[in-house]
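Only a portion of the chains appears, each positioned as in the full assembly.
Letters A and B mark the chains in the order given here, with residues in each chain numbered from 1 onward.
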Amino acid sequence: MSNFLRNSLAAILAAGTMALAAPAQAADCNHSAYGEGDEIGAANLITPERVIAASKLVKEGKTHPLGIVIDPDMPAFPPRGMMLQVIQPNQQFGRDLTPDLGWDMVYNDDVAQLWLGIGPQLDGLGHLGHAGMFYNCHEGAEISAVTGLKKLGIHTIPPLVGRGVLVDMAKHFGVETMTAGQPIDGADIEAAAKDQGVEFREGDIILLHTGWTDATLESDPQAWVGGEPGLSNEGAEYLAGFKPVAVGADTWGVEAVPPKEGDKVFYGHVTFLKENGIFILETMNAGPLAEQGVNEFMFVLGQARLKGAVQMLINPVAMW
Amino acid sequence: MSNFLRNSLAAILAAGTMALAAPAQAADCNHSAYGEGDEIGAANLITPERVIAASKLVKEGKTHPLGIVIDPDMPAFPPRGMMLQVIQPNQQFGRDLTPDLGWDMVYNDDVAQLWLGIGPQLDGLGHLGHAGMFYNCHEGAEISAVTGLKKLGIHTIPPLVGRGVLVDMAKHFGVETMTAGQPIDGADIEAAAKDQGVEFREGDIILLHTGWTDATLESDPQAWVGGEPGLSNEGAEYLAGFKPVAVGADTWGVEAVPPKEGDKVFYGHVTFLKENGIFILETMNAGPLAEQGVNEFMFVLGQARLKGAVQMLINPVAMW
């Protein structure tokens, strides 16, 4: 076959990633405060000064993994799921690798089939939008090739380093765990923060502790994924106003489900991701920090930079 | 069916994870210096003092992602491979989510099928051993269930935080990139470290820069994965002697391939993982540090804690 023919099909097939039909549902959009074409949103707020300041929060030398252990069997937002296999390539039935390698090496490898939005996860700016439009006037139809996001992929996000702050909302409400659908408004956060001596600053990573995952994930996994306490639409707006780099919680979706009466379910994701370029951190292991009364810490997240991925399994590190 | 019957099959099936036949190939083993039963090896060396000391290395406020971008098409140690799909659940053919959610939300999700030992990766202590035996007298046959390692899983590893040091071996040899199979001996490291003002301390994370990935991954991916410069068996012993938490390089396997004459290929993995509980960091993006002459930095790695996984895609963060 001539190169002409081969290339002609290649062109047909590749076209899907280049051309764009007029969008049926383009929404109004405002370009990001970080500039037209910006893809990293509030990560722009990470400055050398803030990184240095964050490092100074390490006073006791303690560390904490903010990612819980991800059990392949744990529930997730439908229809997400996962399978994992640990295998021993070329060592079937005790086969010795000596003939291959000259010595009797043994090794395990692993293969996973998984939706990336499972357990502790980072929502990139290409995850969720409104009326066809994502962060910074990036149209979903234009940026979302099946082989990977062409813009706003998880790989574009620089290390998220900064001052982490924790607000213990369960403590504020005087409970071990908040309940599914229980909303968190700005006034609640404000009061809790004041009580707990937490001040929000630009460039922070803000975590909320509700007690939900500690209380339900093991004991009633279907309840865990079937609802959650969390931010009201107004609560999300309130937090976004502080210009954090990221907002997270110890729940699978950060927002109240079912939503507060009158709210749009999951609309806080639009407030954070699309409107403000603020990253979302889900299923954060905030309980141990709450228990120890740790409200301020150095936060470091380096997510695996899988090209074009939308979300990523993560394990940010808190240090104080 | 009676519970008796159901349980009897459950017992049959589960037995594989409990009973153990006499191993055909049990090797001699020495229990770890960190104690019988220990699963985290050199991560025991991470102390509050060292975490604090590491945090003080953040002087300029700079950060660097040590994980390169993982292209689903990049080569890997055979037969490892990966596929990724970005999809729009329930939004097929522009279907509007308003009837489901009450507003016109749009979102992307992603599904991956992948071997976890691809690109920038952390080798857990259950990855590689010798003669059937892994770190701390853990027998491969006993710890390696198909559904996940029962011991030494990647999820057991605490945040790896410490003083990172970089030795630029390419600079030492006066080249842009070392060549496949070019060995790095202890004397080479010693000389390079001395020249570059690098001192090794217990609890460090030690990275070597060879130039290999920067020089070949894009231009000749098959060459990249077909060989690599790296540690000789003796070089691995030399580094292990400093009691680092982890050793890494900008190559897919840290060691020279083909191996130095007289060496056992990949045997440094035994020295690090099995003999000393030292973690291995592969395909680290060390080039930018080498270019900027950054030899000392705060190193933070929180790997996604997938239960029972052997390896993990990672992106440690260097800060200085």
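Just so we're on the same page, a contact is a pair of C-beta atoms (placed from the backbone, for glycine too) under 8 Å apart; a residue touches a chain by one contact, two chains touch by 3 or more.
Computed from a predicted structure; not experimentally measured.
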item	value
Identical protein chains in the complete assembly, only 2 of which are shown	4
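As a convention for this text, only the chains that are shown with their structure count from here on.
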item	value
Distance from the mean Cα position of chain B to that of chain A, given in whole angstrom	23
Chain A-facing residues of chain B, complex	24-25, 27, 46-52, 55-56, 58-72, 79-80, 84-89, 94, 96, 101-117, 120, 126-134, 140, 144-149, 155, 158-159, 161, 264-267, 269-270, 298, 300-317, 319
